[in-house]
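Sending over a structure as structure tokens; questions will come in a sec.
Removed: one protein chain of the complex. Kept in place: all other protein chains.
The chains carry the letters A, B, C, D and E, assigned in the order they are written, with residues numbered from 1 in each.
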Amino acid sequence: MPHISIEGPPIRELETKRKLVEGLTEAAANAYGLRKEIITVLIKENAPENVGVGGQLLVDRWKAESEKSPD
Amino acid sequence: MPHISIEGPPIRELETKRKLVEGLTEAAANAYGLRKEIITVLIKENAPENVGVGGQLLVDRWKAESEKSPD
Amino acid sequence: MPHISIEGPPIRELETKRKLVEGLTEAAANAYGLRKEIITVLIKENAPENVGVGGQLLVDRWKAESEKSPD
Amino acid sequence: MPHISIEGPPIRELETKRKLVEGLTEAAANAYGLRKEIITVLIKENAPENVGVGGQLLVDRWKAESEKSPD
Amino acid sequence: MPHISIEGPPIRELETKRKLVEGLTEAAANAYGLRKEIITVLIKENAPENVGVGGQLLVDRWKAESEKSPD
Partner (left out) sequence: MPHISIEGPPIRELETKRKLVEGLTEAAANAYGLRKEIITVLIKENAPENVGVGGQLLVDRWKAESEKSPD
């Protein structure tokens, strides 16, 4: 504890995960005034067909948007 | 926000996920009196070997039940 | 299982919670094709000082918005 | 989405919550390469009697530690 | 890590929380073959008006049941 969990899109590069964990941990350590060692982070990757925004799956939403702006 | 997360079994059809996200979002928008656009949904799919009910894995539970009623 | 968890603002009326639980449960039962009895819902109420959107606490965001449109 | 949830101790100052939400949001925006506006944060405050570390409640753990080092 | 989170009813006695954290931590340590020190537990207490089972709030469900069996 503290324990951070982040729900986001899939991440391809290990370097991105490194940056994410470093940044979140530092932000939490600074705000709470706690040492980084006791802070844990869990990265959760979600396929766009498992995420809904405004009642619509992200896969459908992206498709609708790309059809609106075809260039 | 609001943010809905639903833990359930794996879902095969994209149409089912569509229906799930639409229904959950509408239910929340109606109850809170908020517009759908700010509501997010996360569908979490869990293998039956990762779910326990009554102290028993779902895979074992289903097997036990099918042996009781063999037709 | 399925298990629904909804993170939202505080809810004052019990009737709103009733409507929320009924609606979410029905939406999930319909989409999964499962009976309502095995579906659970957890309502989580969050104070606006514990929610951040776009890097800003909701309390600050609302204040900023009301100052922009003073009527 | 992305959606960050942080489980930690109670926070007394609103300024600390501000700092926490700003820092977490920036870290996530930088790592994902996404704009801050779509990132949400939920701060969860937990009483020390509701947190266990190493099989022991935090309240008991702190008491045991303060008895070991009485100055 | 591992990190256990348990959503349940409000708990009045500190001794119950102690027992819960001890038991969950030991169960996890035994199954994973990990030392207890790295396992954390979060107890979440939920009012019966924030929990839905079968589409019904627990407060309503209990009331309905007590009216059926009045002794």
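Following the convention adopted for this analysis, contacts are C-beta pairs under 8 Å (C-beta built on N, C-alpha and C of every residue); 3 or more make two chains touch, one makes a residue touch a chain.
If you're wondering where the values come from, they're calculated on a predicted model, not measured in any experiment.
Undergrad: Need the list of shown chains touched by the one chain that isn't shown.
TA: Taking every chain of the complex into account, the missing one touches A, B, C, E.
Undergrad: Considering the whole complex, not just the chains shown, which residues of chain C touch the missing one?
TA: 1, 3, 40, 42
Undergrad: Footprint of the hidden chain on chain A, which residues?
TA: Residues in contact with the chain left out: 5, 14, 17-18, 20-22, 24-26, 29, 36-45.
Undergrad: What does the interface between chain E and the hidden chain look like in terms of residue numbers?
TA: For chain E, the residues touching the absent chain are 1-9, 11, 16-17, 19-20, 22-24, 26-28, 30-32, 46, 51, 53, 58.
Rule of thumb we're sticking to: only the chains that are shown with their structure count from here on.
Undergrad: What are the mutual neighbours of chain A and chain B in this structure?
TA: Neighbours common to chain A and chain B are D.
Undergrad: Measure off the straight-line distance from the CA centroid of chain B to the CA centroid of chain C, and report it in whole Å.
TA: 17
Undergrad: Chain B to chain E: how many Å between their CA centres?
TA: That pair's centroid distance is 20 Å.
Undergrad: Which chain C residues sit where two or more other chains touch them?
TA: 7, 17, 20, 22, 24, 26, 46, 51, 53
Undergrad: How do the chains pair up in terms of touching? List each pair.
TA: Touch list across chains, by label: A-B, A-D, A-E, B-C, B-D, C-D, C-E, D-E.
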